[in-house]
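Left out: one protein chain. Kept in place: all the others.
What follows is chain A.
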């Protein structure tokens, strides 16, 4: 069957800030969870400047490797309609954080578990920004999985230097740094997910 032609992407633009961010967007870990880790970093452009109008989304397995997620990332108060944050119990696996004026972002979460036997755990990131006509996917691997990452067949063609852009750096206990460089030296590795496992040829419609 010929796949339907899809809807094209367009930039998120500069004015998403009153719409997409929500209270507790970076608080993925249940409130006060002892195993909470903080993941943070800067987004930089090809001129080395911070990107103050990017927004990052995170999708990940829970510590047991479950990818079923849960609703409630963006809970709303039915009385006022305002965002009230998560319920502090459920692990939804989803987070969304805008960069600040200095291009910095941070999220508090739980380290993902392997999503199947032998899988190397990682967090999936989608990066949206003014100037980006189509968002970018990347991954955050924690430093303890560096050796396993080197064996990942999807990423085997990368040089060790490029692969290292997918590794968070431990700054101190439970604090990890992951910078995103959109362009230039040390450009972050970005990923693409072709529609079909086999090439479909030209599906222009």
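To be clear about the criterion, a contact is a pair of C-beta atoms (placed from the backbone, for glycine too) under 8 Å apart; a residue touches a chain by one contact, two chains touch by 3 or more; residues count from 1.
Rule of thumb we're sticking to: contacts and distances are computed from a predicted model.
Asks: Can you tell which of "Quaternary amine transport ATP-binding protein", "Protocatechuate 3,4-dioxygenase subunit beta", "ATP-grasp domain-containing protein" or "ABC transporter permease" UniProt lists for the chain that's not drawn?
Replies: "Protocatechuate 3,4-dioxygenase subunit beta"
Asks: Would you indicate which residue among A:33, A:115, A:145 or A:170 is in contact with the undisplayed chain?
Replies: Answer from the full complex: A:115 touches the omitted chain.
Asks: Per the definition of touch given earlier, which of A:130, A:145 or A:170 contacts the omitted chain?
Replies: The missing chain is touched by A:130.
Asks: For the chain that got dropped from the picture, name the residues of chain A it touches.
Replies: For chain A, the residues touching the absent chain are 1, 3-20, 45-47, 49, 51, 57, 59-61, 64-76, 78, 81, 87, 92-94, 112, 115-116, 119, 122, 124, 126, 128-137, 153-155, 157-158, 162, 182-184, 187-197, 204-205.
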